[in-house]
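Left out: one protein chain. Kept in place: all the others.
Chains: A and B, in written order; residue numbering restarts at 1 for each.
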Amino acid sequence: MEIQIEAIFAVGTALFAVTAIYFFWAYKKPFNSAFLVSFITIISYILMLEGSLVSVGAGGGEVYATRWLFYGLSCSLLMYEIARFLKKSQSETVFLMVLTVLVMGIGAASAYFQGWYKIGFFVLSSLAYIILIYPLLTSVSPHRSAVAKYLLLGWTGFPLAFLLAPDGFGIITAVTAAILYLLLDIFTKMIFYFDLHRKMEASIA
Amino acid sequence: MEIQIEAIFAVGTALFAVTAIYFFWAYKKPFNSAFLVSFITIISYILMLEGSLVSVGAGGGEVYATRWLFYGLSCSLLMYEIARFLKKSQSETVFLMVLTVLVMGIGAASAYFQGWYKIGFFVLSSLAYIILIYPLLTSVSPHRSAVAKYLLLGWTGFPLAFLLAPDGFGIITAVTAAILYLLLDIFTKMIFYFDLHRKMEASIA
Partner (left out) sequence: MEIQIEAIFAVGTALFAVTAIYFFWAYKKPFNSAFLVSFITIISYILMLEGSLVSVGAGGGEVYATRWLFYGLSCSLLMYEIARFLKKSQSETVFLMVLTVLVMGIGAASAYFQGWYKIGFFVLSSLAYIILIYPLLTSVSPHRSAVAKYLLLGWTGFPLAFLLAPDGFGIITAVTAAILYLLLDIFTKMIFYFDLHRKMEASIA
């Protein structure tokens, strides 16, 4: 039996709908980024399910460049939470959020364009990503290692999946890539909050 | 005599040009959202007047999805003013502004897409809207009822007009919808400031 990419996007939509509802009711707080990140991810999955904004990538596989634009929005909110958790100053927090938008926006360009431009944008996006996570991984904070796990095993998985997917070299199919991205989404946008929410609340309060 | 939709957009452009000038000269203050909201609305109306970004909606009527993208910008600035008026914290203010962008951005998607996707995006945008206005309507603030009037009679009119318009089910024509939207724009973006500007200044100062 062949898995259809629409089925994966439907599962993603359903899972993030459940966590959006859960985070909304469970985490009553003034800036509920857990809820916003899940809610934005629902929109991103529905747009991929709809399918009219798809383009053709390496190896002829489907590329959903909009995915990266939505990460630009959701992950900059996630970064806001991480920066506050690690007690970054307001100006450094803004710097990290702008960098997150750039990493994802340039990633969308890399997914969309072909040939040398794809490679060039991928290199620039990766450079911005390294500049983004280096100060987080080397923070002087008791919560550094808790966050580092999600950055190194989760966030860093996205550019690796990208390279294998039709977004990059097209070594794996769009379906396999969609499954990988979904697992990474679950790890970085669901499990992250289930694991760290209490610690973050205690740290920020 | 038949009213042409271009005439309504021209009237909207002219009215908001007048209020942009008035708010600019009358309200001297560091963050003049009244001026910005009117100025952004001018751009939105000129773009609809120009007409090349139109799409076809329910019942064959014209849909101007860009309208909702510009509301995402103008109404998030309006929300910044409302949040400060109701003495919301900085982190809750950011939360309310992000939600406003989501309500309007998802609304643009609902206007643009058809069938089940239109309905799905409309439901999601409405949910985000309820999450947005509930904490405002239940605020413990002496200014709650002053703001509630504009939210309940003004802001809530937009999704109702949307449902009737070609953006939604296409029960009314694009011309009738444009008139309704213009009246709601006048209520929420002009009369709102004329009515509450002094109170807001006194409250924020």
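One rule holds in what follows: contacts are C-beta pairs under 8 Å (C-beta built on N, C-alpha and C of every residue); 3 or more make two chains touch, one makes a residue touch a chain.
The model shown is predicted, which means the values in this text are computed figures rather than measured ones.
**Q** Quick one: say which of A:Ile131, A:Ala146 or A:Leu163 touches the chain that got left out.
**A** Going through A:Ile131, A:Ala146 or A:Leu163 one by one, A:Ile131 is the residue touching the chain not shown.
**Q** Thinking of the whole complex, not just what is shown, which of A:Phe113, A:Phe169 or A:Phe187 touches the missing chain?
**A** Checking the options A:Phe113, A:Phe169 or A:Phe187, the one contacting the hidden chain is A:Phe113.
**Q** Among B:Ile8, B:Leu47, B:Val147 or B:Met200, which residue is in contact with the omitted chain in the full complex?
**A** B:Leu47
**Q** Just one of A:Ala20, A:Ile42, A:Leu102 or A:Val147 touches the chain that is missing; which is it?
**A** Once the missing chain is taken into account, the touching residue is A:Leu102.
**Q** Please identify, in ascending order, the residues of chain A that touch the omitted chain?
**A** 88-89, 91-92, 94-95, 98-99, 102, 105-106, 109, 113, 117, 120-121, 124, 128, 131
**Q** Tell me which stretches of chain B touch the chain missing from the display.
**A** Residue positions of chain B that touch the missing chain: 24, 30-32, 36, 39-40, 42-43, 46-47, 50, 77, 80.
Please note the rule applied: only the chains that are shown with their structure count from here on.
**Q** Centre to centre, by mean C-alpha position, how many angstrom separate chain A and chain B?
**A** Chain A and chain B have C-alpha centres separated by 30 Å.
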